[in-house]
Every structure is written in structure tokens, then in C-alpha cells.
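Only a single protein chain was left out; the remaining protein chains are all shown in position.
Chain naming follows the written order as A and B, and within any one chain the residues start at number 1.
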Amino acid sequence: MGLRYLLGRLAVMIPVFIVVVTVVFFMIRFAPGGPFDSEKQVPPDILKNLNAKYHLDEPLVQQYLRYWGDLSRFDLGPSFKYANRTVNEIIAESLPVSAELGLISLVWALLIGVTAGGLAALKPNSMFDYIPMSFSILGICLPTFVIGPLFVLVFAVWAGWLPVGGWNTWQDRILPSLTLGFAYAAYISRLTRGGLMEIRSQDFIRTARAKGLSEGRVIVKHALRGGLLPVVSYLGPAMAGIISGALVTEQIFNIPGLGRFFIQSAVNRDYTVVMGTSLLYFSLIFVANFLVDIVYVFLDPRVRYE
Amino acid sequence: MEPILELKNYQAHFYTRRGIVKAVDGISFKVHPGETLGIVGESGSGKSVTHLSYLRLLPSPPLRIVGGEVRFKGKNILTLPDRQLRDLRGKSIAMIFQEPMTSLNPYMKIGAQLIEPLLIHTVMNKKDAWKKAIAALERVGIPNAEPAMNRYPHEFSGGMRQRVMIAMALTTDPAVLIADEPTTALDVTVQAQILDLLRDIQKDTGMAVVLITHDLGVVAGLADRVVVMYAGHVFEEGSAEDIFYRSAHPYTLALLKSTPRIDVPQGALPVIPGMPPDLSRLGKGCPFYERCGYHMDVCVTEFPTSHQFGPEHESFCYLERPPQ
Partner (left out) sequence: MSSEVMTINTTTIAPPIQEDDSAGVSLWKDAYHRLLKNKLATFGGLFILFEVFICIITPWIAPYGFDTQNLELTLAKPSAAHWLGTDTLGRDLFTRLLYGGRISMMVGFLASMVSVIVGVVYGAISGFIGGKLDNFMMRVVDVLFALPFVFLVIILMVFFGRNIFLLFVALGFTQWLTMARIVRGQVISLKEKEFVEAARSLGISNWGIIYRHLIPNTLGPVIVYLTLTVPSVILDEAFLSFLGLGVQAPMASWGTLISNGVEVMEIAPWALLFPAITLSVTLFSLNFLGDGLRDALDPKGAKD
């Protein structure tokens, strides 16, 4: 039943994905100043690679289909700047680092966010409410590239407790992931608080109380499920945000992740790396969102019957 | 017969920024086992707040129980520690509400919700509770009760959901069922069904029912005795016959006269002029003063004392004789 809902979502995701891939394809081919601009002076060994790889002599349609073929084998082509490296290699080296950073950040975000929001909802208008919620404004308004350096200034430079950058020891993991996760912890804490408070004022909570359930049971068995739905919905955008936030975080903390390579490629105009990585990111985001949708369907029975 | 539920001079106020809202200001009435007591009043009369407050279902600030007693089986429950009140609530005193559409948890199957009171208040295991819940569903007229247990609330219509609510309240065999406007949100035909169901169940179980409503028609069909409330006070209390045929209070009379009837030709419908008073700005006198056709100077000074008009019939008005 929820299947219909999910299929509906897919039905739109897939065309958008196709459009994105097509746009990517045409951008690489035809962008002014792009790699295949006939006026550009391309070093001969790169040119050889490109022609071999992209079959530039073939009709456009065939090239397009080849591109899809490559993609289905997860082949993103050669780097434009480095003659003997492929995009896949570069990604393989740096993705695990970013994935680790992203995951830890997400864990922080959920832990801090749900706890703070939950406490605030339990004791509204108290210190447990005002203090975390004020902090959350900071998290929402301040960009990662302001929070990160500030954290570094305070905890690394002035206090000296944590390292300034790098990705070797476990201490290295702390500041970057906190930085990245902070903004999302802020959102999640607000969503949790809002969701729980709204649920609390719902009629069915009153019914649960009228049945004689203890407050704890009311919250855990009745309020939590509905109250956390906004947080679950938010996970999709949160993951997308973490991915883009990682770009900045890796820069600030000198972390050899995919984000940093992406930026370098963007600055160096390594078109294939840029496009390939973007496609990868987009795919990840689509998949993540779809997974969130599936979880949501499980949690909210009403959606299953739309 | 000893009343199973008795309120004596019960007062509950809301302490808000704009002032103290005297939602319930000194009401007294009795409910006897096996009887249906109808509580009638317009919005703001305090009819719902009364019961919600002593069951501690309202947030406490801003609510404060200011005075009086609420006795269940002779014992004053206002002084009970929370834990013990919770034991009573849902088990011996059950309450159902007006909006069946939103009163059930949309994220849980009704079976899970139905067995909850049993699991908490009794020592039944899940299996037995499940069976009892199914029996309760059948009692309230839900077809295919067993598979229904695994359905979600949104799969049922409004009337069916209200039946589920009633079933849920019944599972623990409560001594008193407080029904707060149980039919207001339902179609007229469904209303009648639900009321019949309540009457039926009452006959079987001997449970007392407190039926809160603004609709005199609902009360007429079902209630043995009636209490009329206004602005946090009781204006009149008596048997259903007393109230309908021998009412002694100007407010009750006005209510009756303003109820449309299809059996008697009518001209313009008489209306009670004015608006209900602001409960944060009540004086010491009768709150109905401004809208009352019979008001006298003495009415402003102090709330009327009780006048007996029959063995069970009491009215709170300074009028010596019932108005016509």
C-alpha cells in the first residue's frame, strides 16, 4: 500500500535523474571553454585519452548512450587534469574519508539534537528549554565555515585541547564532525521539540492520559512515534546538507576527503572529476531520500493509504 | 443510595496573564450508581473543565484546584497522590471525548490501544486482554471485531471510532463513564445509535454515566437526572422531568424556549439576549444577571442560594416562585 506512495516518488525521481545526467553530458560536451571546445589547447596525451574514451567521432546519440553504459558500470571516465588517473580512482581514495566524517557528524546531530529537543519538550519554558533553543539559533544561523574556525580558535588554538587539522588520530575526528553536525543538531533539536510539543497537545494524548497511563508511557508509546516524524523527514535534507557542508569542513580541517578533491577540481577546472563527483553526490542523495521515504512509510500508517 | 461520585463546592480556576478565569466556581452535584446524569450548558459553562480538572487532565499551571471536594465512592480524590489518581483514571472512572476523529492515536493499531488500559490496570496478560478487547468491540457493534483489532483509526468512520472509544473505556468495567459531548461531532443518525448503545450498556453493566452536552435533545432521551450549568455555576439540578416540565430557573426556561421544536408551530425563535460573561471578570452576584429577564437588585450582590422545588429539584435563583 505504501508501495504506491513510494512508486510515486520514484516516478518523479527517475526522470529528474535522467534529466540531470543528460544535462551533465551536454555540459561536458558543449560548455564554452569546456574540454571539447575546439579552440582549447589540450595536451596531446589527454586528447588521446579523451578521444579513446569518448568516441568523439561517433554520432552524438551513440555517445550519449555510451555515457549511460559507462555510468551503469560506474565508470566515470578519466580525470581531465591528471593524465593517468580516473575519476573512479580519485573517488575511491577519498570517499571513505568523507563517508566517515559524514556518518560521525550525523550521529552527533541526532544524539545532540534529539536529546536537547526532547528535554526541551519535556520541560518547556524552563532552563532546559531556553538554553538549548538559544544555542540552536546559533547553529541554524551561523554557517559551518564560521563555526568551524571558531571551534578551532577556541578548542585548538587557545585551549589547545584538540588538534587543528588532519585526519589521523581519533582526536582529529572530533572537531570536524562536531562542526559539521552542529547545524543539523540545531535543526533537529528544534524539530524534535516542536514535534513532541505539538503531539502533546493532540487529543489522542489526552485520551492516553485519561486511560491512566503514566506520563512516561504516554511519551514513549504514544508521543514519540508521531513526534519524531518531522525529524525523520528531515534526515533526507540533512544528509544532503552534510554532504555539501563537508566541502567546507574538509577545507578548514585539511581532511583528505572527497569534498576537498571536489573543490580542488572545481578550482582547477577538472571537468570530468567535477561532473563525476557531482553525479555521485546526486545519486547518493536520491538514494538517501528514498530510504528515508521508506522509513517514513513504515512509521506513519496514514501515508500508506494515500 | 450512596452517590458514587459527588462534588461539593468544587472550584477550579485558571491563573492566566489576563486574570483569574473562574472556570468552575463552587459547584455541587451527585451521581448515583446506575444512573445517567446529564450536564447541560453552553460553551464556557465549565461543564467539561469540571471533570477534566479533577481527573488532572489539564495542565496545572495555569489550572489550580481552589476548593471543594470531589468524592468517589466516598473518598475525596482531590487529595490523592498522582499515582493513585492514575490508578483510578481509566479504570474506575473512564472518560470519552468529543472528537473521535482525533482522539485515537493515528499511529497505533486500535487493538494495541484497546488493550492498554487492561495491561496497565489489571494483571491480565496480553492474550486475555486481547480477547476481552475483541469482546468489547463486539459489544459496541463493530463488525468483524477480530480483524478490526489490527486496523488503524483512519480506516474507520467517525461513528465507528466513537464506538471504539467507548469499547476502550468499557474494557476495565468502570464504575463511572464520563462522556464529554460524545455525539456532538457526529451525524444525527449516528448520534442516536451511539446514545442507544450507551443506554444499552448501562443496563447491562449498571455503570453510572455522566453525559456532558449542550444539546437538550440528547439529554432528554437519555438522562435520569439533569444538572444545568452556567459560567462555572450550577443553576438547577433535578430529575429529567423536573427540568423539562417544571423547570424553576430563568436560564433553564430560556434554554428550553430557544430550542427549536418540530411538533409545535412556532413564530420567531426566542433568543437569550447578550453574550456569556467573561469568566475572568465575574462579580460576586449571579453571572446570568445581565441576560436574565427577571433580574433584581439582590441578584448582583451575591450568588443566589438554593431553593428546593421538589424532593430532588433544586434551583439557584432568588425567585420565590418558578417563572412561567
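The rule we apply is simple: a contact is a pair of C-beta atoms (placed from the backbone, for glycine too) under 8 Å apart; a residue touches a chain by one contact, two chains touch by 3 or more.
Please read all numbers here as calculations on a predicted model, not as lab measurements.
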Touching the absent chain when the full complex is considered, from A:4, A:123, A:269 or A:302: A:269
Touching residue (missing chain; options A:63, A:115 or A:278): A:278
Residue among A:16, A:107 or A:131 that touches the chain left out of view: A:16
Those residues of chain A which, in the complete complex, touch the missing chain: 8-9, 11-13, 16, 20, 27, 31-34, 137, 140-143, 145-146, 149-150, 152-153, 157, 164, 236-237, 240-241, 243-244, 247-248, 251-252, 263, 266-267, 269, 271, 274-275, 278, 281-282, 285-286, 289
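Methods note: only the chains that are shown with their structure count from here on.
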Chain A-chain B separation of Cα centroids, rounded to whole Å: 53
Interface residues, chain B side, partner chain A - complex: 55, 57, 86-91, 94-95, 97, 99, 102-108, 116-117, 120-121, 152, 154-155, 165, 168
Chain A residues within the chain B interface of the complex: 202-204, 206-214, 217, 221-222, 225-226, 299-302, 305
